[in-house]
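For this depiction, one protein chain was excluded, whereas all remaining protein chains were kept in their positions.
Let's turn to chain A:
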Amino acid sequence: MGHDHSHDHTDPPSDPALRVKALESLLVEKGLVDPAAIDEIIETYETKVGPRNGAKVVARAWTDPDFKSLLLSDANKAIHSMGYTGRQGEHMKVVENTDTRHNLVVCTLCSCYPWTVLGLPPVWYKSAPYRARAVSDPKGVLAEFGTTLPEGVKISVWDSTSEMRFLVLPQRPEGTEDWTAEELEELVTRNSMIGVEQAQTLEKLHAIKADKTP
């Protein structure tokens, strides 16, 4: 299988698709895994549990001061009250962006990520360059996402070394004072809740929509 620690790295690479297929058929044959359970897991993270959950949390915090204060003081209680409970969201902490502070989340040791509110992490979040540089060069990382912070805004980086999962509460974009929570959800990107970007501005949202119009 090519993962003996002592080999000399000249083995032909084994195709992971074939390895996974072989392993699944073995575990099914041994009565240890139900393929339908795997289907159910995949469907959950492809269609049910994803960043729209987090967007609902953020939009509610933007429009409901009591909820926001609960979210910042007891994130578990606030987020669980919206029904977002479970795996990789058991222990939550929410960090708020302000006029002087921008937050960025990483897991330098593996890929810890708040699944219940953001779903499965994107490839870049799990990648070595992001994990290496988010703590040592966060400004450079933000620049790669096209994010420049206003003068005077300092960066806090949160390295997820325990089972605590972090969610960034981005700043509410200007010009949205009359918007409802449902409308605001559209401005809350996944990346803004990790902290590599800010919430969508109205200009950017309009540009994306125009771009999508055939």
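Note that a residue touches a chain if its C-beta (ideal position, glycine included) is under 8 Å from a C-beta of that chain, and two chains touch if they have at least 3 such contacts; residues count from 1.
We adopt the following convention: contacts and distances are computed from a predicted model.
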- The chain that is not shown, which UniProt protein name from "Formate dehydrogenase subunit alpha", "Nitrile hydratase subunit beta", "sn-glycerol-3-phosphate transport system permease protein UgpE" or "Aldehyde oxidoreductase iron-sulfur-binding subunit PaoA" does it carry? "Nitrile hydratase subunit beta"
- Residue touching the undisplayed chain, where the options are A:Lys77, A:His91 or A:His206: A:His91
- Any idea which of A:Glu29, A:Asp66, A:Asp99 or A:Glu151 touches the chain not displayed? A:Glu29
- Task: Against the chain that's been left off, what residues of chain A make contact? List them.
- Result: 1, 3, 5, 9, 16-17, 19-27, 29-34, 36-42, 44-46, 49-50, 85-91, 93, 108-111, 116, 119-120, 122-124, 126-133, 135-139, 141, 144-145, 154-164, 189-191, 196, 208
